[in-house]
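For reference, the structure I am asking about is given below.
Our next item is chain A:
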Amino acid sequence: MTTSTSPYIEVKDLAVSYDGQRLAVSDVDLEVGPSEFVAVLGPSGCGKSTLLQVLSGLLAPAAGTATIAGRDVTSTAGAAPRIGYVFQDHRLLPWRTVAQNLEIVLSAAGVPRDQWPERIDRYLRMLRVEAHRDAWPLRLSGGQRQRVSIARALAIDPAVVLMDEPFSTLDEVTARQMRQQLGDLFALRPTPVLFVTHSVREAVFLADRILILTPGPARVLETVTVDVPRPRAYEDATLAAIEAAIVARVVDLWTDVPAEASA
Partner candidate 1 sequence: ACSGGSPEGAAAGPGTSEEDDLPVVRFQAFPADPAGVPVVVIQEMGLDEKHGFRAEVVEVDPDAAATNLLIGGADVAVEQDGVTMTLAQAQGYDTVVFYPSLNTMMSMVVREDSPYQTPEDLVGLKVGHFGVDSGTTTVIALMLKELYGIDFFTDYDLREAGPAALPELLASGEVEAIVDYEPLALRAVLDAPGRYVFEPAKAWADVNEGWSPYLTNLAASRAWLEENPETAKGVLAAWKEAVAEIEATDYELFAQEPYKEWIAAGSDEELEAFITYCADLPCYLDDFTQDDVEQLDDWLALMAENDLLIEEVAEQPIAVILEELLP
Partner candidate 2 sequence: MTVVAPPGAVTGIASPPRRGRRAGGPTGLPSLVALVLLAAAWELTAFLSGGWVPSIGAILGSLPGVVTDPATLSNAGITLYRIAIAFVGATVIGSVLGIAMGYNRIVEAFFRPIVVIALAVPDPVYVIFAILVLGTEESSGIVALTLAVVPFAVTVVHSGVRARDVQLDELARVYRFSPLQYVTQVLVRQVAPALLVAARTSFAFSWKIVVLVEAMSQPLGIGSQIYTAFRLLRYDDMVATALVFIVVMRVVDALLLGTAERRALAWTRR
């Protein structure tokens, strides 16, 4: 289930700058296969979110190309195949209830109306927020909002999943369940996933490959292939070993360079 056939997501020589001056991402190359789960690790502020924004067509790069399924995505949001994007901040529509927030993306994705209730139920249950179905987003806790946002991204059966620290504000137990669920879902229906996280263990547990980025402006420092068969166990010793290796590697690299040198 590692890199296979032609890459589904392909980024070449990508450079992004805000205000036309500061580089946030420089010279990133990356590939995600058609059924590959790729995790992205990088120090805070290195440009991970920026990368996902480019891939979703929200931000135009200063240089380089980004394609999904062969289509250039740097010009228009929505040109690429259906994307499930979990934003770093939740971005729920505050004037729609939780269920309505899902309905609207289902409708936008052209999912037939009769499938909605089943899907909404399934994903809200999977994310364990089914009790808040009819709540307004502003009345949810931080973690609950994040989970709704994940449910939304998954509910549309996306062709590509982009996740920006989706489990960052979840407690250990919930996060483990979620990871498990996400792993199962991916095993069941492999989809190209680009998964930004700051938890090394999480990355190791979920990903086929892990991209390690440098401190900003981001470049790919290293690629780690996690050759552990699925299903995996969170406490698995092999995973722990890989995690330890990665941590040991990055502790130096991410600290050596002054993280904010780019400014």
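As a selection rule, all candidates are chains of the complex that A comes from, given by their letters.
Here, contacts are C-beta pairs under 8 Å (C-beta built on N, C-alpha and C of every residue); 3 or more make two chains touch, one makes a residue touch a chain; residues count from 1.
All figures in this text were calculated on a predicted structure; none of them were measured in a lab.
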Selected partner (touches chain A in the complex), from 1 or 2: 2
Interface residues, chain A side, partner candidate 2 - complex: 53, 56-58, 77-78, 82-83, 85, 87, 89, 91, 93-96, 104-105, 107-109, 136, 138-139, 156
